[in-house]
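Left out: one protein chain. Kept in place: all the others.
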Amino acid sequence: MEYISLITGFIMLMIGLWGILSQKNIIKIIIGFTIFDTAINIIIISIGYISGRTAPILDKAVPVKDAVTKIVDPIPQALVLTSIVISLGVTALMLAYALKLHKYKNTLEINKFKDLKW
Amino acid sequence: MILNITAVFLCIAILVMAVIAVIHKKLVIAIIASGVVSLFASIIFLLLAAPDVAMTEAAIGSGLTTIIFFYVLNKIRKESNG
Amino acid sequence: MVAPIYIITIPLGIAFLIGVLGKSNKNIGGMFMLIALACMSFVSAQWFISFMTSTQSPVYIYTAGFKPPFSINLLMGLNEAFFTLIINIATLLGAIYLYNNLKKQGTNAMSVFLGFAMALNVMVMTRDIFNLYVFLEIASVATAGLIILEQGLKSTSAGFKYMIATGIISSILLIGIIFAYNYSGTLNIDGLIEANIGILKGGAIAIFLILIAIVLELKPFPANGWALDVYQGADSGIGAMISAASASASLYVLYKLFAIAGESWYPVIAVLGIITFIASNLFGLKQTNSKRLLGYSSIGQIGLLITVLGLSPYLGDKFEFIAVTLLISHYLAKAILFWISGIVKAENIKNWSNLRKKPLLVALFGTAVFLLLGFPPFPSFFGKWELVMQLANSGQFAWMTAILVGSFFEGIYLFRWFGYTLKLDNKELPEYKMKLNKIIPPAIFGVAAYILGYYSGTFVDAAKGLDYIPLLFIAFIALINFLPAWVKNSISLTGVILYIAVIFPEFDGDLLRQIFAAIFLGGAVLALFAGFYSKGKRSGFHVVTLAMFAGLAMLLKADNLLEIFYAWELMTIGSYFLLIRGKKSMPHGYSYMMFSLGGSYALIFGFALAFVSFGNLDLQSLSGITIYPTLAYSLMLLGFMTKTASFGLHIWLPGAHGEAVVDIHFMASAILLKAGVFGIILVLLGMGTEASYAKYILYTLGWIGAISALIGNIAASFQESAKRLLAWSSIGQLGYIVFGLALMSHLGWMAGIFYTATHFLYKGVLFLTIGGIALKLGTPYMYRMGGLIKKMPFSFIAVLIAIITLSGIPPLVGFAGKWLFYNAIISQGLYFQGIVVLFSGIVAFLYLFRLIYSVFLGQLKDEHRNVKELPLCLLIPIYILIIAIMIISARPDFILKPIGNYLLAYFPSGALNWNGTMASTGLGYWDGYWVMIIVGVMFTLLFGWLLILNSKSKKVKQFNMVYAGEKPFRPETTHMSYNMFSGYNKALGFFMMPGVTGFWNWMSDILHDTANYFRRIYSGNGQSYAIHIIAYIIIIYLIVF
Partner (left out) sequence: MVRKFLIFILIASFSVIFINLYQNFKGQDKLNDLSTYYAENEPQELGAQNLVTSIVVTYRGFDTLGEVTILFLAASIIGFFLKIKESDKQKKRDLRKTSEILETASKILVPLIFLLGVYVFANGHLTPGGGFQGGAIMASGMVLLLLANPEKNVKHSLFSGIESISGFTYVILGLLGIYFAYGFLDNRVLPLGQFGNIFSAGLIPLIYTFIGLKVGSELTNIVGNLKETQKETE
C-alpha cells in the first residue's frame, strides 16, 4: 500500500516538475506547483503509514492502552496539514501575481516577462 | 487486498489526471483536472489512515484552490476580451 | 531579562492586531509596527550584551512545555543573540526607511513587514527542522509581498520569478526533511546530529537535499538569476532588507545545519561559495544598473561568507572573528548602499554623480565602498587580514589567491562606480530630497562601521599597538567640515605639528625612519601651509589629506606587518581621494586605485608568506621567508612598486599627478611616492643578497629601475603640460632610486636614500612653483606660458635652483647624488644598466631646459600681463626647501655621513671615506663644500660679465612681432615651446608607444568580454531560472555522490 502511493507520489512529482519547467503559460506553471505539492504530501503520508493500522484517533476502536500497536505515525500527518495550508497560501499569492502580470502585458506567456536580465 | 487494488486504480487515475492537468491546452480542463487530482489524493489519504489530512485536502486542496483558480481565470479571460 | 519568546510573540501579536487598530489611522499602525520592531531589537540587544559581558549560559525555550524532540524548541545563545540583534536592527531601521512606502500600502503591508522580521528571527533561533521550513516559507512569502511594495511591471515579474524559485527550493527542503525524519525518527536538529544518518545512502541524500536547499536560498552562482532580478526589481529599501537581514539569517541557518552534514561537506561548500564570489563579481563588471550591480555584489559577498564557512577547518579559532567581521561589513555596507540608492533614485551608475549634491551621501557611499573592500579602519580589514593569514597558515595558497582575485574584481566595479559618482557631470540630473527618515538609517550604519572597526581591532593581537589618536583627530576634522578652509587648515597644521613633537622622539637612533619622517611629516607641514592659498571650504580635503599623512606616519611607526598593512591601506585611501580631486582625474584616479588594490593584495600575500615562515608578524619576519621566498619577495616588491610607479605599474601616475592641484601635486609626488621607497627598503633589507633567488630579483628590479628612469625622462621631454612633465620626471627619478636600491651595495643605497631626500627637496620646489603658476594662469600647458621671469622672479630663481639640482650638475646637491650613483654603478660593474641610466640623465636636460625656457623666458603672453608673483603661502614653503637644498649642497656630509654610518650595519664594505668635507671612493673624490665655493665665485664673475655686456642691448617689446598674413588656425603651434622636441620624438618616439597602457587595457577588455558573454545565462525568463536550480542540484549531486 505505502509503496503504491510512494511510487505514485514520486511519478506525480516528476509530472509536476515537468509542468513547472516546460509549460509556457503561467497558470499552467502554477498548476504544476499544486501537483508538485500534492505529490510531496502523498509521499509524506506514505512514509508515516504502517500497513494494517488505523488513524491516530484514540476513540473506542483504538483504546488508549493499545494505541502504540494500532495507529499509524501521526507526525507526518501533522506536517502535511501544515504543508497543505502553506501551499494554499503560496498558490493564492502566485495567482494574484499572475493576475497582475496579465494586466501589465495582456499575456500569460512566461517568456514575455524578460524585462530584467543580465 | 481489495484496498490495494482500489489504491492502484486510484493512483493510475491520479497520474492520468495529473498528466492532463499539466499538458492539456485548455486551462479550464487543466484546472478541473488538478482539482480532481486533489480529490483523488484525499481519498488516498483516507486509505492511508489519515482522515484529518483527507478532510483538509478535500476542503482546501480541491475545493478552495480550484475556486481561486477559476476566479482568476475568469478575470483574466474578461481582461483579454475587453 | 525579557524572555526571548517575546521576540516572536510581540511582532506576531502586533501584526495581527494592527489589522484592526490601524484601520482608521495608518500612523497608529505604523507606530505600533516601529514599537514592535524596537522591542525586538531591545530584547536581542539585552541578551547579546549579557552574553558578551557575563557568563550567561544559553537558554532553551521549550514551546508547549515539553522537552525536545517531543515539541519544538528554540535556542537563545550568543550566536542567536548576535544574529537576531543584527536582523532586528536592520529591520527596525529598514522600517523607518520604508515608513512612507509601507504607509501608502496600509496596515496590510505593515503586518507583512512584521511577519518578515519575525520569521527571520525564528529561522535563527529554532532547533527544529520542520519549524525551520515553516518559517522559511513565511519569510519567502513575506519577501514576495515586500517585493511588490512598489508596484510595477518590474517588481511584479521579479516577484513572480522569486516565487517560482523559492517554491522549488522549499519543496526540495521539505522532501529532504521528511526523509531525514524517516531515517532518523526525529525532527530536532540536535537529534539529527546525534542520529548521524549520513552513513545511510538515503540519509545522506536527505541531508544533501536539505543543505542544497539552504545553499540555494543563499543564491549561489549560477542558480541565482531570480535573486538578481529581485534586487533590481524591488524597491531599494527592500533590497537592503534582503541583502542585510535575510541573507544573514540564511547564512546562520546554513551554519546551524552544517553540524548535521559532517566534514565531507566543508570543501563542497567552500567551492560553491568561491565560484559564486568570483563569478558574481566578474559579471558585475559589465553591469550599469545600480541596483542590479548591488545585487551582484551582495551575492558575491555572501559567496565569500559561504567560502569562509566551508574553509572553517583551516581557520582554527579565528573562524568566528573572520566570519563575524566579514558578515557585519557586508551587512552594514549593503544596507547603506541600497538605502542611498533609494534616496538618489538613479538607476544607471553614471547618474550617481547626482549623489554629489548631498555631501553626506557621498561620505556614506565612500564608507560603504571601502568597508566592502576591506580597507581600514573598518572591521572587514581585520577580517580579511586574519582570513588570509590563517589560510596561509594552513597552506591554502590557492584559496587565498581565489579570494583575492574575487575581491579585486569587486574593487574594479566599485571604484569605477565611485569614480563616476565623484567626477561625472551632474548638472542635468533632477533635484531630489533627502528625507530625514531615509537618511537616518544609513547614517547610523555609517557611524557604526567606524565604531565596529575600532572594536574589531581590539580582538586582533597585532593591531593592539595601532595608534588611533590621528584617526580621532581626522574624525574631528570631518565633523567641522562645514568651516572655511583656512580654519581647518590651521587646526590641521597645529595637529600635525603637535603630532610630530610626539612622534619624532620615537625614531631616535633610527636614521632611516628619521629621514622618512622628515620627508613625510615635514612635507605635511609644508603642504598644509601651502594649502592656505585656497579660498572657500575645500570640502573634505583636510580629512583625506590627514588620512594620508596619518597612514604615512603609521607606516614609519609600524612594529609588525599588520600595522604596515593598515598604514599602507589608510594612506591609499587618503591619496586616492586626493588624486581624484583634479578636474579630469577620474580615469587616472581609478587606475591609481586599481594598481593600489592589486598592490595591496600582492603585499598581503607576501606578508602572509612571511608570517607563515616566521611564525609571527614582527618586522623581522621579512628577513626569513622560507616558503616560496621568490614569490613572496617579488609580490611584496610589486606591491610597493605600485606606489613608486615603476615601469609597468606607472600608467596611473602622469594623468593623476598631472590633474592634481598645486599642493596635492606636491604631496602626491614629492611625499607619497617615497612611501613606496620605504617599503622597498624594508623588503630589500629583509631579503638580503645571500639567497640564490635574491640575485634574480635584484637583477630584475635593477632593470625595472633603469627602464623607469629612461621612460620617465624621455616621456617627460615630450609633454606639453608642465605638470605632466614633472609627473613623468618623477617616474624617472623614482627609477633612479629603485635602481640604486637594487644595487644592494653601500654606495647604491647611499645614493638611493640620498636621492630620496633630495628628490623631496627639489621636486617639492618644482611642484609648488610650477603647480602654483599653473593654478594662477589657469592652464598647465607650457605653450600658453612664457616670459614670466619678470612677473615672478622669485619663482624663477626657485625653479632655476631646482632644475640645476635635478640635472645633477655642480655645485648643487644633485651632483652629489649623481656622483654617488655612478660610483656605485661602476663599482658593481653594471655597465648595460649604467648606460641606460646615464642616457636617461642626458635626456633629463631636454625637459629641464624646456621647463625653464618655455615658462619663464621668451615673450610674455598678452593675457598674463597682470599676473603677480605667487602668494606667500606658496613661496615660504618653496624657499624653506631651497634653503635646505643650499645647506645640503654646501655640506653634503651632514647627511651623507650619518647615512653611511647607518648603512655600515647592513653593508659593511664599500663605504665612503671622509676627509673633512671631502668624500672619496676607489674611483675618485669629491668635495661638495669647495665645489660650491668655486662654482659660486665663477658664477658671480660670469653673471657680472654678462650683465655688463648686455647693458646696451635693445629690449624687444611685446607686439613687435607682426603676423605676415592670416591668423594661425591653432595659435599654440606658433609657440616655440609647442611640440618642442619633435625631432627627438622621431628618434626616440618608439619608447613612448603606449605599450604598457595597451597591455592593461587589453587585460581589462578580456575581463569585460568574458563577463558580458557569460552573464547571458541570466536570460530573464523565470522558467529558465527554475531549470538552473534543478540543474544545479543535479550537478552538485553528481559531484558529491
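By letter and in written order, the chains are A, B and C; residue numbering begins at 1 in each of them.
Note that in this section a contact is a pair of C-beta atoms (placed from the backbone, for glycine too) under 8 Å apart; a residue touches a chain by one contact, two chains touch by 3 or more.
Predicted model, so just to flag it, every value in this text is computed and none were measured.
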Omitted chain - touching chains that are shown: A, B, C
Option touching the unshown chain, where C:Phe82, C:Phe130 or C:Phe532 are the choices: C:Phe130
Residue among C:Thr166, C:Thr186, C:Thr325 or C:Thr769 touching the omitted chain: C:Thr186
Residue ranges of subunit C at the interface with the undisplayed chain: 3, 5, 9, 12-13, 15-21, 23, 61-66, 69-72, 105-106, 108-109, 111-112, 115, 118-119, 122, 128, 130-131, 134-135, 137-138, 141-142, 144-145, 148, 151, 175, 179, 182-183, 185-186, 200-203, 205-206, 209, 1027, 1030-1031, 1033-1034, 1037, 1041
Footprint left on subunit A by the chain that the document does not show: 2-3, 6, 10, 13-14, 17-18, 21-22, 47-51, 55-59, 64, 67-69, 71, 73-75, 77-79, 81-82, 84-86, 88-90, 92-93, 95-97, 99-100
Sites on subunit B contacted by the missing partner chain, in the whole complex: 50-56, 59-60, 63-64, 67-68, 71-72, 74-75, 78-79, 82
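Assume only the chains that are shown with their structure count from here on.
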Subunit A-subunit C separation of Cα centroids, rounded to whole Å: 51
Computed distance of Cα centres, subunit B from subunit A, in Å: 11
Chain centre separation (subunit B, subunit C; CA means) in Å: 59
For subunit C, residues that touch 2 or more chains besides their own: none
Interface residues, subunit C side, partner subunit A - complex: 130, 134, 137, 141, 144-145, 148, 151, 153-154, 156-161, 163-164, 167-168, 171, 174-175, 178-179, 181-182, 187, 225, 228-229, 232-233, 286-287, 292, 1015-1016, 1018-1023, 1026-1027, 1030
Subunit A residues within the subunit C interface of the complex: 17, 20-21, 24, 26, 29, 33, 36-37, 40, 43-44, 47, 75-76, 79, 82-83, 86, 89-90, 93-94, 97-98, 100-101, 104-105, 110-111, 113-118
Subunit A to subunit B touching residues, read off their complex: 1-2, 4-5, 7-8, 11-12, 15-16, 18-19, 23, 25, 27-28, 30-32, 34-35, 38, 41-42, 45-46, 48-49, 53-57, 71-72, 77, 80-81, 84-85, 87-88, 91-92, 95-96, 98-99, 102-103, 106, 108
